[in-house]
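Only one protein chain is missing from this complex, and each of the others stays in its spot.
Labels A and B are assigned to the chains in the order they are written; within every chain, residues are numbered from 1.
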Amino acid sequence: MIGSHEMPAAHPPVSPEQAKAQDNRVLGFWIFLSGECAFFASLIGTYLSLDTHTVGTVTLASLIDLPLTGLMTLSLLSSSLTMVFAFLAMNKGELQAMKIWLWVTALLGAIFLDLQIFEFTHYMASGFTMGSSASASAFFALVGFHGLHVAFGLFWIISLLVYSFKDGITPANTSKVWIAGLYWHFVDVVWVIIFTVVYLMQKVH
Amino acid sequence: MAAIAEVVGTEPRRHSQSYLMGWLTTADHKRIGIMYLLAATFFFAVGGLEALMIRIQLSSPGNTFVTPALYDQLFTMHGTTMIFLAVMPLFIGFINCIVPLQIGARDVAFPRLNALSLWLFVLGGILLNSSWFLGGAPNAGWFNYAPISLTPFNPGPGIDFYDIGLQLAGIGTLMTGVNFIATIINMRAPGMSLMRMPLFTWTTFITSVLILFAFPPFTVNLFLLMFDRLMGANFFNIAKGGNVLLWQHLFWIFGHPEVYILILPAFGIISEVIATFSRKTLFGYDSMVLATIAIGFLAFTVWVHHMFVDGFGPYVNSLFAITTMAIAVPTGVKIFNWIFTMWGGKIKFTTAMLFATGFIPLFVIGGISGVMLAMAPADFQYNDSYFVVAHLHYVLIGGSLMGVLAGAYYWFPKITGRLLNETLGKWHFWLLMIGFNVTFFPMHFLGLLGMPRRVATYSAAMGQAVAFWNLVATIGAFILAISFLFFFYNLFKTLRSGEQAGPDPWDARALEWAISSPAPVYNFAKTPLVRGRDAWWVEKTEGDGHLRSAEPEADPHEEHAHHGIHMPTGSIYPFLIALGLMIAGYGAIFGLLLLVAIGLVLAFFSIHRMIVDEDPGEIVQPVGGDGE
Partner (left out) sequence: MTGSPQAAERQHRRRYWQVMWAMVVLTVIAFALVITGALPGVFIAAILLAFAAVQVVLQVYLFMHLNVGRRAYGMFFGMGLGVAVLISMALFVLLRY
């Protein structure tokens, strides 16, 4: 089943069809995430093959502000933890606590996005734009697609929060929160790669 | 569609729904499969007409039947349509119709996602083909190399249609991949262990894995091209530090697995058909499964053989030449297994079996020219010549399309309940065999004589032989086209007045033949218990000719002795997501931001509904009792 001792035992009885549907959902989502690995790998490969191609324009290394990156990392990393807490609360059937943790997760995600928008505007104002060099194009494609994933995660979590808990915690919405959580953690995993390969490596000489 | 719907009246229509809404909202894998097959057949006909125009243009040296500009669009759209909108969706159609039946499931793992896949494919295909009327079709070849696909060299909207049309269809295909992996892992009936699965299910599984890992690089590539063309990015713009080889790499990291996505399901179909009509179990089942897995793995290790002339040097080229040649080993295992399956069997040459046996020599020819192309030094001679055209048509028509047609004659009764006419089918087969070989075998010679591909015409100075073999190829193409007239007439005639098939017209082996034709909406009245490989054959020969039920006997004293069958219900939102993305696509192509916004709002509203809605399902009462 969803596969863990974390899963609650106190739910109302689940029909075999419902149980199958939830099981499918989690399995299907892991499969989808495997495909997402190939998606981000293509973007990372693109970035790695082009990141030195600045043709004399502004370089990424001259713009990166590591404290800002650190702050972004912290907000996304902690949102992963709050997502786990939301899930723990859901397992105990504590609807309110779960909702609060989900809102905190969304808030931390929003902070991350806000910082990223700030970062991008700053870069673009400094002449580092999609059109300035292949290096910049590759940076914006990789980091931008990650940002879009965070934005979609927000849309998803908030959609669930606002519409999916009218009947409290049920087996159906449990698996929905579970896969939204998987997605959120995965986006965080991708960020770990990005801040290492893109941000930190640029500053290593 | 109406004619087919009369035959396949499988889904209990709710009274509140109109006929059209029934199809637009359906989540039934059989209906979705039928729509895949219909749309793909339409695109196949379009791609075929484009091919005929190409052949008319090339029938004589210096011909002016079409302009060079139009010729570029024709060969680009021919390739793109045949690969993305015809052959692959034809396979996906069969996969949808048959795989859930073969594993004893009531539907796929994600019925609504399945509908989303379908509509993304259909609307993406329509968007791509609408380019003919909206400023010119794409013209940079099906693999659309940069820099010829960039704005300075290609200012018209054609490439944008290619980009966004394939993006939509590609996302749909990716969802199909996810769906069928989950279906095959999770939805198998009790007793259907992995090593009891029919070969078609196995190849579907591996194909889905290839889709899962091959399509994301393609998606990325299309995004990069879109950014370059529409947002001024520089991924492929050398002046700003871009690299045109990046497109080639990402394209072929996708493109080589893609050609195995186009052949593995054919391997599966051939395995089913040959075993059925030889009345023997498949020879070397285990090695077949292993070979399929090996081909799937090697698919990701060979892509640079499409790029031998790019100048990576002897070490890189040798590495990829070796991995490429290694693929011949598992493929050879399969060929021998099919031959050994027929060896000593009671062979019955139905039309389906003719196509399956015809597949073997044609695919071997394509495979051998493939190994020739895999030798990097020799490839410098063949590269971009008609030799390559001959090779790829031998594997795609002699391989994939023969598989599709074997599947069509084999499963048509299961899908519609009626048997295709065998006489017309044999005309189809023999005309196709003659037409195909007359068209494409001379192309080997043309390539060796130095005729380049993708050039609108050739000079009479290239010699008598070039002109002669081109004329022969054109004549062959018309014979090939005529063979398909027999097929289409056969489809039409059969749907109107074909012979009723009954559940098991071929005395076949897999589970889909245990239930009525067409299958009832719930597929199996009771989930079957699978007791061996060739599950239905086992019941016919060792059992009592009925499926065993895996469900516990209903207790007659219980209040609701029969609860009915829980089935997923349809939804309009998959269609609306695809429609929204299509609208946004048109907006992006023509730079109309308002249209993009409208499309995205529609798509995201529908995605939101898909996220929060829970499919309540509906209870269907089975008609019979025991799954027959």
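Here, a residue touches a chain if its C-beta (ideal position, glycine included) is under 8 Å from a C-beta of that chain, and two chains touch if they have at least 3 such contacts.
Keep in mind that this is a model prediction, so the values were computed, not measured.
Colleague: Looking at A:Q22, A:T54 or A:S80, which residue reaches the missing chain?
Modeller: Counting the whole complex, the residue in contact with the absent chain is A:S80.
Colleague: So which of B:F65, B:F300, B:F340 or B:F604 would be touching the chain we can't see?
Modeller: B:F300
Colleague: Which of B:V66, B:I126 or B:V316 sits in contact with the chain that's absent?
Modeller: Per the contact definition at the top, the residue touching the missing chain is B:V316.
Colleague: If the hidden chain were put back, which of B:M21, B:L38, B:I148 or B:I185 would touch it?
Modeller: Only one of B:M21, B:L38, B:I148 or B:I185 touches the chain omitted from view, namely B:I185.
Colleague: Need a quick check: the contact residues on subunit B for the chain that isn't drawn.
Modeller: Considering the whole complex, subunit B reaches the absent chain at 181, 185, 209, 212-213, 217, 243, 245-246, 249-250, 253, 300, 304, 312, 316.
Colleague: If you put the missing chain back, which residues of subunit A would it touch?
Modeller: With respect to the unshown chain, the touching residues of subunit A are 3-6, 26-27, 30-31, 33-38, 40-42, 44-46, 48-50, 52, 66, 69-70, 73-74, 77-78, 80-81, 83-85, 88, 92, 181-182, 185-186, 188-189, 192-193, 195-197, 200-201, 203-205.
Keep in mind that, in the parts below, only the chains that are shown with their structure count from here on.
Colleague: Which integer distance in Å separates the CA centroid of subunit A from that of subunit B?
Modeller: 33
Colleague: For subunit B, which residues are in contact with subunit A within the complex?
Modeller: 109-110, 113, 174, 177-179, 181-182, 185-187, 212-217, 219-221, 223-224, 227-228, 231-235, 237, 239-243, 246, 250, 253, 566, 604, 608, 611-612, 614-615, 617
Colleague: Going by the contact rule set out above, which residues of subunit A touch subunit B in the complex?
Modeller: Going through subunit A, the ones touching subunit B are 15, 17, 20-21, 23-25, 27-28, 31-32, 34-36, 38-39, 41-43, 46, 49-50, 53-55, 130-138, 140-141, 145, 155-156, 159-160, 163-164, 172-173, 176.
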